[in-house]
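Supplied in structure tokens, the structure appears directly below.
Moving on to subunit A:
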Amino acid sequence: MTGLLLKDIRKSYGAVDVIHGINLEIKEGEFVVFVGPSGCGKSTLLRMIAGLEEITGGDMFIDGDRVNDVPPSKRGIAMVFQSYALYPHMTVYDNMAFGMRIARESKEEIDRRVRSAAEILQLTKYLDRLPKALSGGQRQRVAIGRAICRNPKVFLFDEPLSNLDAALRVATRIEIAKLSERMSGTTMIYVTHDQVEAMTLADRIVVLSAGHIEQVGAPLELYERPANLFVARFIGSPAMNVFPSTISAAGAQTTVMLAGGKSVTLDISTNASENGTEASFGVRPEDLRVTDSEDFLFEGTVAIVEALGEVTLLYIEGLVENEPIIAKIPGITQVGRGDKVRFTADRAKLHLFDAAGQSYRR
Partner candidate 1 sequence: MQLVAAILMMIAGVLACAAYFWSTNFILDWIFPSKGLSGAAASRNLRITNAIRPWLFLAPALFALTIYLIYPVIQSAILSLHDRGGLNFVGLRNYVWMINDGEFRQSIFNNFLWLLVVPALSTFFGLIIAALTDRIWWGNIAKTLIFMPMAISFVGAAVIWKFIYDYRAEGSEQIGLLNAIVVAFGGLPEAWITLPFWNNFFLMVILIWIQTGFAMVILSAALRGIPEETIEAAVIDGANGWQIFFKIMVPQIWGTIAVVWTTITILVLKVFDIVLAMTNGQWQSQVLANLMFDWMFRGGGDFGRGASIAVVIMVLVIPIMIWNIRNATKEMGGR
Partner candidate 2 sequence: ADLKFKPGEDSKFNWASFEEFKKGHDLKGQTLTIFGPWRGEDEALFKSVYAYFVEATGAEIKYSSSENYEQQIVIDTQAGSPPDVAILPQPGLIADLASKGYLTPLGDETKQWLLDNYAAGQSWVDLSTYNGKDGTAALYAFPYKIDVKSLVWYVPENFEDAGYEVPKTMEELKALTEKIAADGEKPWCIGLGSGGATGWPATDWVEDLMLRTQAPDVYDKWVKNEIPFNDPAVTGALDEFGWFARNDQFVDGGAAAVASTDFRDSPKGLFTSPPKCYLHHQASFIPSFFPEGTVIGEDADFFYMPPYESKKELGNPVLGAGTLALITKDTPAARAFIEFLKTPIAHEVWMAQTSFLTPYKSVNVDIYGNPPLKKQGEILLSATTFRFDGSDLMPGKIGAGAFWTGMVDFVGGKSSADVAADVQKAWDAIK
């Protein structure tokens, strides 16, 4: 069993509290992805798991042993640092072989593993180079290679693919997925800002915000049933559109009155007591469809059209203060700037959050 257990983990740098009591259990072999806004404490948490950062408060267990004071080298981890932390005086090959040499693996084994990792990461040509003669992406790949060469109990990846091009990113992501599958006893903790990575790789996603956990769950769960407004807006890109609204009819189905005066009924049950309270009504851009029918959700004038090829983003301004409503329409559409368009969405895909931001869909 190589599970991790974090009990009320806290971290402060001097007076600055960075992590405010994280409770989390990660099972052996699980692939957990940490997401959260920049600066929310993901790297810090990872570094605490690795043993690189002193734990200010709380307890951490690996395999049931309290490891607060166990040094990194004894924790059986491999890590990809956000800042790479390559050994500048070693070639790419040596960088990758270092950990194994320390572990006294046989020469052949080391060579085999380094070469296979290099193959996967398309680094074979660069094995003899020093890090300083590599491009940013290549360095990042060396950092990944260094970790995946090894045979640890826990893998920690801190934004490992951020500097790779799309194709390589997909390929590497798949390799990581394969790795996780092959080494079924190995726990993986992965930090990323890329939703696709998070969604495809994770068994569970941990959404962090400002040093605490907002929600933990399987990828689709987070997407479909965000626990709160923060998660709802954080998962999915562009973010979920949110309209201020008032609950006009609570019950098994809830009707809310949007700011514009239109009312919408959702398949979400609310307590009668909620009647009349403020709520946030949310719908994802990709769930919006252009419609001609009268049964539309809202209507607006397109301010900006962003054609991305595969999809088109329509920005509708003026409906909600300070923020455009965005619709993501598949393919290339004929809608142009200044057009007045009506949008609708599946009822099942509508979200409702209470004044505190908690979802009504529990």
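The set was built so that all candidates are chains of the complex that A comes from, given by their letters.
What we mean here is this: a contact is a pair of C-beta atoms (placed from the backbone, for glycine too) under 8 Å apart; a residue touches a chain by one contact, two chains touch by 3 or more; residues count from 1.
All values reported here derive from a predicted model rather than from experimental measurement.
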Candidate touching subunit A in this complex, from 1 or 2: 1
State the interface residues of subunit A toward candidate 1 in the complex, per the touch definition above. 13, 64-67, 69-71, 74
